[in-house]
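Note that one protein chain of the assembly has been removed; the remaining protein chains are unaltered in position.
For clarity, chains are labelled A and B in written order, and residue numbers in each chain start from 1.
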Amino acid sequence: MDIDDILASVDRGPGASPESAALDHQQLTRFWIAERAVSEVLPWPAPLMERMMDRVRLQIETIEDLAASSVDTNPSHNSTSHNPNLNLRLSILQTDLARTQYIIRSLLRARLAKLTKHSMHYLVQLASRNKNPLSSASQSQSQSQTQSSASTANVSPEDSVPDISALTDTTPLSGPETSFVHAHQTLLAGHYGASFLGAFPRQLRRLDDNAGGTSMVQGPELKEVVFVRCLAAQVNCLMEGEGDGVDGEDGLGDEIGVTMRMGDVWVVRWDGVRKAWERGKWNCCNV
Amino acid sequence: MSYYDIDSILTDAQKLPCTFELEVPGLGILEGNPGDDIKAGTRIDLPLWLGEMLSIGARLGTSRLVTLDMPDALAERVMNALKADPRTVDLRALAPHFYTLSERILEIFEEEEMVDVLINTFKKRAAEISDHAHNPRGAVGDGVDFLRGLDETERQLFRAAHDRAKQVRIWAGEAKKK
């Protein structure tokens, strides 16, 4: 055996085993429920999603091969007698595939819906993490727009779309989601400009204004409640702060609220268990 | 206040009584007398957003243009009626955005007792809303009047409860998809 093959098989390692398929599927399912339950976009689980998409591709090939083999059989033979279970196997594989695709599709659509609803919020959040010195300069320029906008010629709504071209870290979004939300907001701003904002005075054309104490950039409400099941021995619900609340590991400055014990199902505010969910990843499960 | 939220905007358009502390030249338009001055001591109902803006001096402790009063919807007698029986009060008639208005008012005035009365009111009425929302025959009898008197927040609650209950009935085959 070629050494490359051995290495490749080690690389594929546990990812290729059927048991890990089951575990990944369970994680995908749980992530989907959580994404459907909370108001903000959750951090994109890139490795998990890559493995899932690889498996889906492989499974489609398997199904195609199997379907082709039923056609290839000698027409004088009844294909069902050739393999009496072929159609059953095909229908099981297809149902399983359709169910998995449903979850992935619903997950992506739920995320896109949140992204379009709060597009400016996510763009501003991404841009604020932008380390590129050039674009951070352009950003501070945009922040002082209230003074400068009057003097700048041709202020268009598109100018308020943050520049995220140099972004390396797109958390919590995936790469394609980042491009999507930027393109979406640019189109939207262009459309607003062409249909009505263009007719407004220049200083009223921005989409990120916060004059009068009300910001035009609206984020998701993190205080909304979620329904969670506690899966670790115990998880503390936090009022606010830095700790993750899992198994009593609270950081300084936290206000500890109620304590959930293993197996409990609670109605709690998302901001109270968010850290436990993020840091402990799957300790606290949305139901 | 949320920039794109229509309920939030409508809430800010609800009126509350304001008394002018100073004479303001040229502001008679608020009273329907364009060009005239407004006299000190004049009492006019102004939209929340405007009243709040004009009263800012009051909160800063400097000379103020107007003082704000409780809107009728949150008057003492309403609070008493809500304490007696929250379910019989027609909130919609008092203010279509009764609770969101209360939230804004409570940002301006410190009224601890009012918070308690309103929380109790909301809970008592919510329980009733849930009963109606889960009734597959829809509202009947007294229920019709009660549901008509729901404010906007309560209507949304009713809709949310009703939609979920209906989805479960559809799944169980007890109701048809429309």
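Going forward, a contact is a pair of C-beta atoms (placed from the backbone, for glycine too) under 8 Å apart; a residue touches a chain by one contact, two chains touch by 3 or more.
By definition in this document, contacts and distances are computed from a predicted model.
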item: Listed names "DNA replication complex GINS protein PSF2", "Centromere protein N", "2-oxoisovalerate dehydrogenase subunit alpha" or "Protein phosphatase 1 regulatory subunit 19", with the criterion being the UniProt name of the chain not displayed; value: "DNA replication complex GINS protein PSF2"
item: Hidden partner chain, touching residue among B:29, B:56 or B:119; value: B:119
item: Selected residue (touches chain absent from view) among A:39, A:156, A:203 or A:218; value: A:39
item: Absent-chain interface as seen on subunit B, which is shown; value: 99-100, 102-103, 106-107, 110, 112, 115, 118-119, 122-123, 126-127, 129-131, 133-134, 153, 156-157, 160-161, 163-165, 167-168, 170-172
item: Hidden partner interface residues of subunit A, rising order; value: 14-15, 18-27, 29-30, 33, 36-39, 45, 47-48, 51-52, 55-56, 59, 85, 88-89, 91-93, 95-97, 99-100, 102, 106, 109-110, 112-113, 116, 223-227, 229, 231-233, 237-240, 255-269, 271-272, 280-283, 285, 287
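The rule we apply is simple: only the chains that are shown with their structure count from here on.
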item: Centre-to-centre distance between subunit B and subunit A (centres being mean Cα positions), rounded to whole Å; value: 37
item: Residue ranges of subunit B in contact with subunit A within the complex; value: 1-4
item: Partner subunit B, residues of subunit A touching it in the complex; value: 214-216, 218
